[in-house]
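One structure, as structure tokens, below. Some questions next.
All protein chains of the complex are present and in place, except for one that has been dropped.
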Amino acid sequence: MQPWKWYPFILLAVLGLLLPGAASSASAAEKTVVIGFTASRTGKLNVEGLRQINGVNLWIEQVNAAGGVKLADGTQVKFVAKDYDDESKKERVQELYTKLINTDKAVFLISPYSSGLTDAAAVIAQQYNKIMITVGAASDSTYKKGFTLVYQAYTPASRYLTGALDLLGIQAPAAKKVAIVHETDKFSSDVVNALKAYGESKGYQIALFEGYDSGAADFAPFINKIPADVDAVMGGGHYADTSTFAKQLFEKGAKAKMVALLVAPPEPKFAELGDAACGVIGASQWQPQAKYSPEAAKKAGLEWFGIPLADFVKNYQAKYQEEPSYHSAGGYVAGLVLEYAVKKSGSTDTAKVKEVLDEMNLLTFYGHLKFDNTPKTHGLQVGHEMVYTQWQKDQQGKLVNQVVWPEAAQTAKAILYFPR
Amino acid sequence: MRFWRQPGFWLPLAIVFLGGGAVLLWRQDTTRETVFTVLMFMALASSLNILLGYTGYVSFGHIVFFGLGGYTGFYLISEQGWSLYLAALAGGALSGLIALLVGLAVLRLRGAYFALATIGINEAARAFVSNFSPFGGATGLYVNFSAYERYGGAGQALWTTFTLLWVTTMAVLLVSFLVKNSRFGLGLQAIREDEDAAMVMGVPAPRAKTITYVISAFFPGIIGTLYFFKNGNVEPGDAFQLHMSIEMLVMVMLGGMGTVLGPMVGASAYQGLRGYLLTSPIFKNLHLAVAGLILLLIILFVPAGAVGWVRGRVPALRRVLE
Partner (left out) sequence: MLEQLLASLTDGLLLGFVYGVAAMGLTLIWGVMTVINLAHGPVIALGMFATYLLFTHLGINPYLALAPVALFGLLLGFLIYGAAVHRVINAPHLSSLLATFAVNMILIGVGTAIFSTSPQNIDFPLGSLKIGFLTIPVTRLLATGGALLVTAALYLFLYATRTGKAVRAVANNRRAAELMGIPSSLVLALSFGLGTMLAAVAGGLIATFFPFTILSGGPYELKSFVICVLGGLGNPLGALLGGLVLGGLEGLVPAFMPVSWVPVVEFGLFVLVLLVRPRGLLGAK
């Protein structure tokens, strides 16, 4: 080609190099940061998954309404959430997180719901050097796998049901036999393994210790194996299977002083089981009746950050016409943690934000948050505590979820039941 | 027959060689991910074709070799610290061994009974692994992230895994071609047409079938190890998905069973379609239905598959479309 024909191309090339520069200098004042995650909108985890998405979206709405977060260089950062439905399936999770990082350019990640899915996502996060805040993922084992960028906002599984045994010990000291029936996923397995060790160390006899497949519908074989003189039935897994288990326990007339199950009982939806829900104790990451506040933070010598508890409950109720459960609070807090870390570090750079997260020691409406920063269990949540709830009938015979443990947070005393 | 002179030999290998090579040169993560899935299914479908296409035995539960071999390989990497290369080969070897043992019993069955037996084996394997604690039981196995350091960090490890898969896919295609164009393969195709007649003619059917079964199981074992290594974890639910087995079948039928190029074409077409359907808002939930519809139309109207149909219509291309 003759030389003069090149000129238009050279011109275009020069413009092409200059314009983005001009554009970016004009938009230096504002930036949108993508927060990527997959959500279980459908599939067997959809009840909990939807609550979690709602929490995240509420946070996004509120942080942007307040003008976003200001970085050290003056840039105002607003957040946008990009999510896909993972259908509660692991293979979808890995495909989708790869897509979120590479195609949607997510800067920060929030985990899917459930430890199983989160494990799969965490691998991708670490592979591509992105920070991931995990919620709805309590399994301890995730944090023993050498990840350095994955931070847990939930109390770990190993501390999930141990408090229920404490409660049993105080209110029914003669109780000795415990039956444990659990889902065989990472989270539930971690919970019950820790529970078994704790129970045995306190002198309890674990009369039954069996696992069921995720998605099991028939619990009769397990219920038939529970000894007739058992004192406590504990375990469960996620919402769908745990609520079916609770229902079938009731149908088969299983007798136990205490029935303490995972995930399902703290959800308001659990009351739909009617009489089968009555008396069931649940382990909860957070309840609307909790007492975390700036005053409590000052007393404990911690930094306070974020929305007051009452406001969270009110805003959530207004936006979604339902009471928030701990899954909702978890979703919100994932965003809140990122907000704090970006604000404090003044940057959206992974390394700088990581520094802040490693040293964080915060009280929020959700409770105390502090991450383990030792290499062996990096990212494990070490500050947060569980509360235990129990469905009890009030004077009108309506089912109400009360906080029954620890005693400091009690709204009612636990009723250790005989056949309901 | 100087097979290296036939265009039908070079075509499949060339396609995979160039395609994979391009990805390696371009060094883009998203392309690598997509091509990885395509290559994986090409290799799996081709392995299945070695059994299904050449002997006519329908293995519905073929994914069991992917699962068992993959689990073994992954176990060796994560618990015993073996290198990826050795572990993958060990995974393949174990799958081959299982195929040998199982095949001795199960290959005596014919037709639908064989198909059902393979499903039973897959389910039994899944239930067994769920209870087998060295393999992590129901919660499965994971690799500690620091294991990736051995391969130059996670990013590099992903590329290495891709390269290994690329090489494995070419190996499968090579083996597939060699089997088809050998005397051994001729015996297999005789079995497919009429097993009793073949035996009367002197084809040692039981031995031939068993050897074929072992070959068809070896490669999925390797591929399984690579796949789980890439994902960093494995659970019984991932490793024995009956659905993946059926998708392999669809790909073989779509492309044309009994040909070397067929499974390749089928795998690419199916993955392309699946990728499109999964991201399209209208069809997102219907990709399985669409795949089913395609399979049905093929079975009813074009049972020879794409490549088979072309070979039937255009005899001149037979040398090229092997």
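Letters A and B mark the chains in the order given here, with residues in each chain numbered from 1 onward.
What we mean here is this: contacts are C-beta pairs under 8 Å (C-beta built on N, C-alpha and C of every residue); 3 or more make two chains touch, one makes a residue touch a chain.
Please read all numbers here as calculations on a predicted model, not as lab measurements.
Per the touch definition above, the residue from B:Leu11, B:Val106, B:Val234 or B:Met251 contacting the chain not shown is B:Val106. Considering A:Val192, A:Ala240, A:Met360 or A:Met386, the position touching the chain not shown turns out to be A:Ala240 (whole complex). When the omitted chain is restored, the residue from B:Val38, B:Ile191, B:Ile246 or B:Ala306 that touches it is B:Ile246. Not every partner is drawn; the one left out touches chain B at residues 56, 58, 60, 105-106, 108-109, 111-113, 115-117, 119-121, 123-124, 126-128, 130-131, 138, 242, 246, 249, 253, 285-293, 295-296, 299-300, 303.
Residue positions on chain A in contact with the hidden chain: 42-44, 46-47, 87-88, 184, 210-213, 217-218, 220-222, 224-225, 228, 240, 244, 251-253, 274, in rising order.
One rule holds in what follows: only the chains that are shown with their structure count from here on.
If each chain is reduced to the centroid of its CA atoms, chain A and chain B end up 38 Å from each other. Put simply, chain A touches chain B in their complex at residues 90-91, 94-95, 98-99, 102-103, 116, 119-120, 123, 126-128, 141, 144-147, 184-186, 189, 211, 213-214.
Here chain B touches chain A in the complex through residues 29-30, 33, 130, 137-139, 142-146, 154-155, 158, 231-233, 235, 237-238, going by the rule given at the top.
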